[in-house]
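And then subunit A:
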Amino acid sequence: MDKIIKDLTSRFKVTDYIQQRPNMAYVTVQKELAISLITHMRDIEGFTHFVLLTAVDWIEDNLFQLTYILNSPDKKVDLGIRVMIDRENPTMDSAHHLWQQVATYQRELKEMFGIDFPGSPRVDESFILEGWDDIPPYRRDFDTLKYAEETYFPRDGRGSNDPAEYMKKKLYPDEEK
Partner candidate 1 sequence: MSEEQNINQNNEPKEDKFLAEENKIRLVTGPDGKQFQVNPLDDYFCDKRPQVVAPKNKIIEKFLNWARAESLWVLGFGTGCGSIEIPPLLSPRFDAFRYGVQMRPTPRQSSVLIISGYLAVKTLKRAIRTYEQMQSPKYVMALGSCTINGGMYYDSYNTINRVDQYLPVDVYVAGCMPRPEALLAGFVKLKERIKAGNAEGANEYAEKFDWYKANQKKIIKNWNMPDYNW
Partner candidate 2 sequence: MNDIIIKLLWTLLGLFIVLNWGMLMGASMRKIVARVAHRRGIPIYQPWLDLIKLYAKRTSISHGVMFYLGPVFRLGGGVGIFLFLPLIYGSEYWSNFSWAGDLVLILYFQFFGMLGMALGAGEGGHPNSVIGITRGLSQFTTVEIPLTLAVISLALQYNTLSITEIVAAQQGGVQNWTLFTNPVATVAGMLSLLGALRHAPFNLVKAPNEVPIGPPTEYHSAFLGVLRTNGAVLHVVEAALFMNLFFGGATNWAEFIIKTFLIYFWSVFVGVVHPRFRIEQSVVWFLKIPLAIGVLAVILYI
């Protein structure tokens, strides 16, 4: 694993290397080099199994983090590749030519985060939501409780307690903090 990372550092300028556990590591790579890094991993290093692609919303830094997790069935190691992209106008190169399944992930990300993947098949079709005209729901600034209360009809008499407060009162009355 170390050897691969050393190689990657020199070739693709990967940073923020974290060895999560002996067979799992994470690296960060620039947006422009990401797809060529993934292609390299797939074709040269044998990371042929694509595990997942997802996004994390770092609203404080105004960034989206895209995580590609690749897996090598022979070496039995995983590599998580983080790509930071701008939150204002998020676009990312598509990877559907490497694995056909990636198109599905990209469709979901386009819908749930509003990250565009130009060229990905059917990326503009709605995937999960239907007739959605609000901001993409997985973004941090979308308040789901407020939306639900405004849109649906909450039944009267539904009480809700903050679980931490409530349990503290009931279960741990002596505890401080």
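Criterion: a residue touches a chain if its C-beta (ideal position, glycine included) is under 8 Å from a C-beta of that chain, and two chains touch if they have at least 3 such contacts; residues count from 1.
In picking the candidates, the idea was that all candidates are chains of the complex that A comes from, given by their letters.
Computed from a predicted model, the values in this text were never measured in an experiment.
Undergrad: Looking at this complex, which of 1 or 2 sits next to subunit A and touches it?
TA: Candidate in contact with subunit A: 1, the rest do not touch it.
Undergrad: Which of the residues in subunit A end up touching candidate 1 in this complex?
TA: Result: residues 128-134, 137, 142, 144-145, 147-149, 151-155, 158, 160 of subunit A touch candidate 1.
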